[in-house]
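Here the complex is missing one protein chain, while the rest keep their positions.
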Amino acid sequence: MAELTYRDAVARGIAQEMARDPDVVFLGEDIGKPGGVFKATVGLYEQFGPLRVRDTPISEQAILGAAMGAAMTGLKPIAEIMFSDFLAVCFDYIANEIPKTRYMSNGQLKCPLVVRTANGAGSRFGAQHSQSVENWAMMIPGLKVVAPSTPRDVIGLLAAAVRDPDPVIFFEHKSLYATKGEVEDGEIVDTLGTAKILRPGAHATILALALMVPRALAAAERLSAEFGIEAEVIDLRSLVPLDTRTILGSVSRTHRLFTVEENPRLCGWGAEIVSIVADEGFYDLDGPPVRITTPHIPLPAADVLEDMVLPTVERIVDRVRKSLEA
Amino acid sequence: MAELTYRDAVARGIAQEMARDPDVVFLGEDIGKPGGVFKATVGLYEQFGPLRVRDTPISEQAILGAAMGAAMTGLKPIAEIMFSDFLAVCFDYIANEIPKTRYMSNGQLKCPLVVRTANGAGSRFGAQHSQSVENWAMMIPGLKVVAPSTPRDVIGLLAAAVRDPDPVIFFEHKSLYATKGEVEDGEIVDTLGTAKILRPGAHATILALALMVPRALAAAERLSAEFGIEAEVIDLRSLVPLDTRTILGSVSRTHRLFTVEENPRLCGWGAEIVSIVADEGFYDLDGPPVRITTPHIPLPAADVLEDMVLPTVERIVDRVRKSLEA
Amino acid sequence: MAKKPRAAGKLPNDDIGQATRLALYRSQQVLRVAEQRAFDLFLQNLVKGTSHLSLGQEAIAAGFALAMQPGDLSFCTYRGHAHTLARGVPVEKVLGELMQRDNGLMRGKGGSMHLTSAEHGVMGSYAIIGAHLPIACGAAWRAQYRGDKDVSVCFFGDGTTNIGAFHEALNFAAIWKLPVVFVCENNLYMEYTPIGDVTAVEHPAADRASAYGLPRIIIDGNDADAVFRTAGAAFARARAGEGPSLIECMTYRHSGHSRADPAKYRPEGELERWKERDPIKIYRERLTQFGIADATIARIDAEVLAEVDAATEACKAAPMPTEEILFTDVYADGGWAWRN
Partner (left out) sequence: MAKKPRAAGKLPNDDIGQATRLALYRSQQVLRVAEQRAFDLFLQNLVKGTSHLSLGQEAIAAGFALAMQPGDLSFCTYRGHAHTLARGVPVEKVLGELMQRDNGLMRGKGGSMHLTSAEHGVMGSYAIIGAHLPIACGAAWRAQYRGDKDVSVCFFGDGTTNIGAFHEALNFAAIWKLPVVFVCENNLYMEYTPIGDVTAVEHPAADRASAYGLPRIIIDGNDADAVFRTAGAAFARARAGEGPSLIECMTYRHSGHSRADPAKYRPEGELERWKERDPIKIYRERLTQFGIADATIARIDAEVLAEVDAATEACKAAPMPTEEILFTDVYADGGWAWRN
């Protein structure tokens, strides 16, 4: 057992998999000698050398294309796209190439690769470096989509992603890199598609992802302490595969659903889940399912402004309380 | 009054706006002399000349970037992206540049442009040329998103889009190009953000877009004729702005909601609308809102297979009937 | 035109052995007849969706494929029938896919634009312009990393040289010295627009080679011998660890861009002039020049026709794909489940 930052967990997770399997290779901008702009890959270059940890030019299409070609022919590449906003400059690979190749070839081709990317707000970087774009990946058939909230999950889910025979988009949260958590020694491998009930509760189900998980937990604490409302908090951990069993099971017990989404509202993961629960769990619901999201606007840069737009503990508490009291 | 194809309506709509305003310019691949690969822009080159109707290289980023720069500095460009799937190769402009510029500059910069693109299945083109990707645009704050289903709406909404001071992504449906409709003479200008109730009904609300509109209408006919179920069919026409007033109003009368979406399921427009109605119209709903979508898979090429995946009249009838009978 | 120095005293093209020469002819003839058949079947409404023929460009596909070794990998575009067939994929498998039948290469799931036959080294056909250039780099990276000796060969058109992915891939391949060969088939047109109208240089690929530290190579893409020779040199360079090549092959497509295109945008006489330089015509003359009897040629032609006829009949008799395969192979577990 050791305390580890989320940032160091990334490096440890990659190292664990590279040490295990020589087919795992890693490429991206400034990931090698410099250890990554978020310092999340420090030491890998030294440990695995320049042939397995390769700095690239600023050519995101080439990065993902190369990862895909290598994956198709036998390697298990991990590609870093520095900020998740930059998925837009290589989106053809995310939307059209990587996810569709297996299907179009009727199973002849495969794409076992991981795209790691730093997602989310909190660093005051403004509208083009702070987005939460999990839905950009979730909406594409053929991808798997993962977003850990703790150092332990970073390692376990990254390992699961690398070992997965399908392409996985792995969203790391910029504002979690500095957070710490207990991590056991030795190999850690988790399972994709399993949500975690972090806090049981009978009155409401709160679904959260990544940075929103600690906020949902804090909100649940306050709801309990101040209002006697016991919220069940679920960390989704992966959006595809989606653990609808755990979600629907929880709603069948609590009868109320809340999503806490960092993304701007329209077509976020919460919309999809609400539509599933509203359909399949309709008669379990005692009141309207409520989405707590960043408003549907580009993100402002200024710290005071950025702090106003993301869902806060206060907003979560408020919405849940008002909704349950209504 | 004249009968016009959806295809010819595109050319008439563009011509109407170019004739009105010399700042309207048009660029794209093979749109000029050749009249477009869908023959939707025939005659424009002859009418407006090579300075206003410009063929470009295969450089989608340059096309959208140039449209943006021209729009920022005074023109009103219409840019064609030949197939909507190709929005992925220029997605940075769709997701990060065009929609965020006004906000980031605190209103100093503007982007009044239209991106026209051929969307949707039915041509047996396979997974990379048949997608319905309205949600790729809908999820991005700062864009407006339009998808007409009739020749008249093509003209009216295209004119509204060109005159709109904000960027509009305009989805034309490939499988509607050959369809015909009555169109009045003279200038036609419609209003963005207004859904149309095409058929009133008391038992269920069916929301549809583009190619799914005629299918929803046909399904409603059969539901009425064969099962005495009166479905209200609403053509959304624009996803942003979204006419939630019309949608919520309808559900408050019919108490049941169905969406007919051509997109693969996850994070489609229907998810967003269901999440809105489930929240704000929860107590109006007498039963689960149901989404009828293309399954969450890449699209197959073969005609027999493609015909199996898109929502059909039969599937719509079936789902609505079973759901109302449950 | 960059030409290999010729050994003194030899005839032009004497470096091509007789067996190779016959194989090059047969291959070109298979492509020609199979694609003409595809066009006939389209007129009979038996080929569905779109399709993009390489009629007139056969020498490139045949020349490169014949120079490849079995482990080498082809990355094609939507205009990929010829390259797929040239690697030895049975005509029936290709026609079946074009006819969207269950006997097609991908059982109708991919369609004419995405022909794939992994067992023949055809690692997919890509329908979004430029996308496969970086992908070919990735496959080449794997070969380099593992010490495998195979080469990735990536085919694309003149119009593809103006999209961003072209630039990223070429630079990437050059700096990593990847064993990849980029083959630009310059057929003078994109869809309906002449490449010269939208490109800043005369030779859209070759005139940019120097931007990636690569030599400028332009060859006659209608001469299968020239293609074969150039391919061999580029493959040798790749296998020797000397890095990528970029080869611009001058050619012309006899048909429209796709089945929907009557190609009316071409200036009068252009097609006729290029038909004078039809690669198969050129190559028949070459065979004769090297002493191959008319009867031999006729026999090959007959064999090819019989093969295509048989494939056509098999395809016509083949069933349509059925619903089960709709939901297979989205994910590696064989299915499409995105939820539990």
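For clarity, chains are labelled A, B and C in written order, and residue numbers in each chain start from 1.
Assume a residue touches a chain if its C-beta (ideal position, glycine included) is under 8 Å from a C-beta of that chain, and two chains touch if they have at least 3 such contacts.
Quick caveat, the model's predicted, so the values are computed rather than measured.
Q: Check the whole complex and report which displayed chains the hidden chain contacts.
A: Hidden chain, whole complex, touched shown chains: A, B, C.
Q: Among B:L44, B:A66 or B:I81, which residue is in contact with the omitted chain in the full complex?
A: B:A66
Q: Out of C:F42, C:F166, C:Y189 or C:F228, which is the one that touches the chain we can't see?
A: Per the contact definition at the top, the residue touching the missing chain is C:F166.
Q: Among the options B:L51, B:A225 or B:A326, which residue touches the chain absent from this view?
A: B:L51
Q: With the missing chain put back, which residues of chain B would touch it? List them for me.
A: Where chain B meets the chain not shown: residues 25, 51-52, 54, 56-57, 59, 61-75, 77, 92-93, 96-97, 101-110, 112, 141-142, 144, 164-166, 193, 240-245, 276.
Q: Could I get the residues of chain C that touch the absent chain, sorted low to high?
A: Within chain C, the residues touching the omitted chain are 162-168, 170-171, 174-175, 197-201, 207-208, 210-214.
Q: Tell me which stretches of chain A touch the chain missing from the display.
A: Against the missing chain, chain A presents residues 29-30, 32-34, 37, 55-61, 85-86, 88-89, 123-129, 266, 295-298, 300-305, 308-309.
By definition in this document, only the chains that are shown with their structure count from here on.
Q: Among all other chains, pick the one whose mean CA position is farthest from the mean CA position of chain C.
A: So the farthest one, by centre of C-alpha atoms, is A.
Q: Centroid from C-alpha atoms only, then distance chain A to chain C, rounded to Å. What do you get?
A: Centre-to-centre distance between chain A and chain C: 41 Å.
Q: List the centre-to-centre spacing of chain A and chain B in whole Å, with centres computed as mean CA coordinates.
A: 30
Q: On chain C, where are the residues touching two or more other chains?
A: Residues 107, 109-111, 114, 128, 131, 164-165, 325, 330, 336, 338 of chain C each touch two or more of the other chains.
Q: Where does chain B touch two or more other chains at once, residue-wise?
A: Correct list: 85-86, 88-89, 126-128, 266, 296-298, 300-301.
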